[in-house]
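A short write-up of the structure that comes next.
With one protein chain withheld, the remaining protein chains of the complex are depicted in position.
For reference, chains read A and B in written order, and residue numbers begin at 1 within each chain.
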Amino acid sequence: MNATKTLLAAAAALVTAGAALAEPIKVGMITTLSGGGASLGIDTRDGFMLAVQQAANPDLTVVIEDDQRKPDVAVQLADKLIQSEKVDVLTGIVWSNLAMAVVPAATAQGKFYLSTNAAPSALAGKGCNPNYFSVSYQNDNLHEAAGAYAATAGITKAFIMAPNYPAGKDSLTGFKRFYEGEVVGEVYTKLGQTDYAGEIAQIRASGADGVFIFLPGGMGISFVKQYADSGVGLPLIGPAFSFDQSIIQAMGDSAVGVLNGANWSPDLDNAANAAFVQAFSAEYGRLPSVYASYGYDTANLLLSAMGTADISDPDAFRAALKAADFDSVRGDFAFGPSNHPVQDLYVREVVRDGDILTNRIVGTAMEDRGNAYEGECKM
Amino acid sequence: MRRETLLNLVIALALLAVPLAAQALDEPFAITLATKVAILALAGVGLNIALGLGGMVSLGHAAFFGIGGYMMAVLATPVQAYEPLMTWPIELAGTKSMPLIWLGAVVAGAVGALAIGALSLRTSGVYFIMITLAFGQMLYYFAISWPAYGGEDGIAIYVRNGFPGLNTLDPLHFFALAYAVLLAALWLAHRLGGSPFGLALAGARQAPARVAALGIRPYRLKLAAFVLSGAVTALAGALYADLNRFVSPSMLSWHTSGEIMVLVILGGVGRLFGPVAGAALFILLEHFLGGISEYWQLFLGLILLGIVLFARGGLIGTLAGREVPHD
C-alpha cells in the first residue's frame, strides 16, 4: 500500500551559507505508482522530486505513498499521512475521483493541498477552499482549449465522444463551452472500453468534418490506432491527456498530426522550460509529460513559498503560495480568485522527431483563461 | 477449552489490544488500520456464511459490500444537502444516524442478495462462481455510468454519521462500534452453525439428496443463507463507507470480491474466526510489503499461492489443527 520512501531533500545536508532558519515542512505525496495508470503517477513523482533535488533545501521532507488508483486506499493514506506522519502539505493525486475523496477532508483539517493534476469543478466552485491550490489547471481547461481552437482547425461539424462517467461529461461540456460550430454526433462510451469499431462506423456515417475525443490512457491508444486504420481520416482533436508523452509512443504513427489542447508543451519557449526538459531527460532518460511538468511546477511553487513564509503561520504561508512567485515552466503563471491558474492555453500537434514522437505547439487557443466555476466560489 | 476456542479468544483480545495500545502511544493511524481489519472481517463473516456453511463460492460479494456502502450515501447525502430523500409517494427525510443507516444497508443487501441469489442458485459449482462474478460486474458498470451518486467519482460524506452516545469522529469510538458489530455477527454466525437451520444447510452442502429426501428443499435453504450472507456483508459495506467517509464504484469491483474471498481463505474457510485472522493477516501483509517494494502485489501473490498450496485450512487450520469448527 505504501511505497514509503522518505526522501530527505537534504541529500547531503549542504551547508547553505546565510540561509535563514526556516521551519521544516513535511509533504505527503499520494499518487498512483502501481497497477493501471501508474505511468501518470510516476511522472508526477519524478517531476516533483526533480525540483526537490535541484533545490536541495534541507527543510523539505517528502513522504511518497502509492494509492493504487483506489479511492478508499487514498483516503486511508491521507489519514495516515496526517495522523502518523504529521505532514503539513498534501499533493500528488492524479485522478479526480480520488481527489474528491481526499481533498475536502484534508483541507477541513487545516492542511494545504496542492494539486498536481486533478481539479474537479466542485473544488473550483462551491467547494473551493483557501487551503486548496490547483497548480495544474481546472479540469475543463484543456477541453475548452480544444473547443476554442476547433474552428481554426477547420472543424465546423464535430463528432464528440467521451467515456460515460463524470469526467467524460465535464469534458464534452467543456468542449462545447467555446466551440462555435455544430455538434453532429455525441456519444458516451463505456469506461475502459477498448474496441471502438462501432463508434468509428458512426463517425463515418455522421457527416462530421472533425472528431473530438476525450479517452484517457489505454482507451485513447486503442481508439487512435483503430481510427487511423479505419481510413476515416477526419481531423482529430482532444485534450492533452489523450495525447501526452507517456502514451503517444504506444500509438505510434497513428497519432501523428493529432491536435490536442494543453497548457504546457516540451517546446514551449521560455528559459525555465528549456532547463526543465533538459534536466528531466538527463535524469530519467525520457521526455517529460504534462504530469511531470505539473509536478515540477508544484514543487517549485512550494519551495518559493517556503522562502518567504513559515508554515506555522498559515495565513502568511497561504499568501506566499497565492503570490505564485516562481519560474513556472509555463511562463506566466498566476492564481485566480478560486486558487486555480490563470494561464494561456495552447493547441499542440503530435509530430515525429527522429525515433520518438512528441508534441509541438501550433497555436494559442485562449489567453489568460481562468475557469467557468470561480464565480461560484465564496472565500 | 478446545484449542480453536482458545485461539479465537486470543485473536479477539489481540484485535482489541492494538487500538488501545495505539491510543496510549499516540499512533491514531494504527486504530484506523484495526478498524479496517474489523470491518473487512465483518464482510468476511458475511461471505463465510455462504462459503463455509452453505458451500456457495460467491465471487460477487462486492455487490453487497457496495450496496451497503451506497445505502449509506443514499441516506446521508440528503441531510448533507438539506433536501428530503424523497417526496413521492411519501415524504421521507434522509438520516445521519448509524443504526438507521445500518438497517437500510441490511435490508438493501438482503433484497440484492435475494435477486442475485434467486437467479444464481439455479446453477451450482463453477457456474455459480462465474455468474456471481458477472452480476457483480453488472452493478459495477451501472454504478460507474449512473450519474445520480457521482458515477465513477463516487460521493463524499463530509462528517462521519453519528451513533447515540458516542463521538464517531474519535477513531477509538468508531473502532469500538465496528468491533462490537463484528462480535455480534460472530455470535450470530456461531449460533447459526449449531441451529437446525445451520445443520440442514450443512446437510444440503454435503448430501443434497438426503436432505431433499427429508422434504427440505436445498434451494430455499441455500437462498436463505445467501440472503443472510449478503445482508451481513452489506452492513460491513456501510461501516466501511463511514470509515472512509466516501463511497465509490471501486467498492463494487471484482477485485473487492476477490479480496474478501482471499481474506476468508487466508484465515480458514468455515472457521468462525477465520475472517478475523485473515483480515488481520491481509492488512499486515499489505502494510509491510507495501513498505518494501513498489511491486509488493507480486510478493502478495506468491505468499497467497504458498498458502493455498501448502497451508490448507488457512491460518486457523494451521494453528488449531484440522478439526471441524461447528460442532
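As a working rule, contacts are C-beta pairs under 8 Å (C-beta built on N, C-alpha and C of every residue); 3 or more make two chains touch, one makes a residue touch a chain.
Note that contacts and distances are computed from a predicted model.
The protein name that UniProt records for the chain not on display, among "NADH dehydrogenase subunit M", "Amino acid/amide ABC transporter membrane protein 1 (HAAT family)", "aminomethyltransferase" or "ATP synthase epsilon chain", is "Amino acid/amide ABC transporter membrane protein 1 (HAAT family)". Interchain touches from the omitted chain, evaluated on the whole complex, reach A, B.
Among A:102, A:135 or A:247, the one in contact with the hidden chain is A:247.
The omitted chain makes contact with just one of the residues A:189, A:263, A:328 or A:343: A:189. Set against the missing chain, the residues A:108, A:197, A:275 or A:334 yield one that touches it, A:197. For the chain missing from the display, the contacting residue among A:24, A:181 or A:218 is A:218, taking the whole complex into account. By the touch criterion stated above, the residues of chain A touching the omitted chain are 34-36, 38-39, 42, 164, 169, 186-190, 192, 194-195, 197-199, 201-202, 204-205, 217-219, 221-222, 225-226, 229-231, 246-247, 249-254. Seen from chain B, the chain kept out of the figure touches residues 51, 57, 59, 119-120, 122-123, 125-127, 129-131, 133-135, 137-138, 141-142, 144-147, 254, 258, 261-262, 265, 269, 295-298, 300-302, 304-305, 308-309, 312.
The rule we apply is simple: only the chains that are shown with their structure count from here on.
Separating the CA-averaged centres of chain A and chain B is a span of 36 Å. Considering their complex, residues 1-4, 33-35, 66, 70-72, 75-76, 79-80, 83-84, 96-97, 100-101, 104-105, 108, 120, 164-167, 169, 188, 190-191 of chain A touch chain B. Per the touch definition, chain B reaches chain A in the complex via residues 27-30, 32, 36, 141, 144-145, 147, 150-154, 156, 158, 240, 244-246, 248, 250-251, 286-287, 290-291, 293-297.
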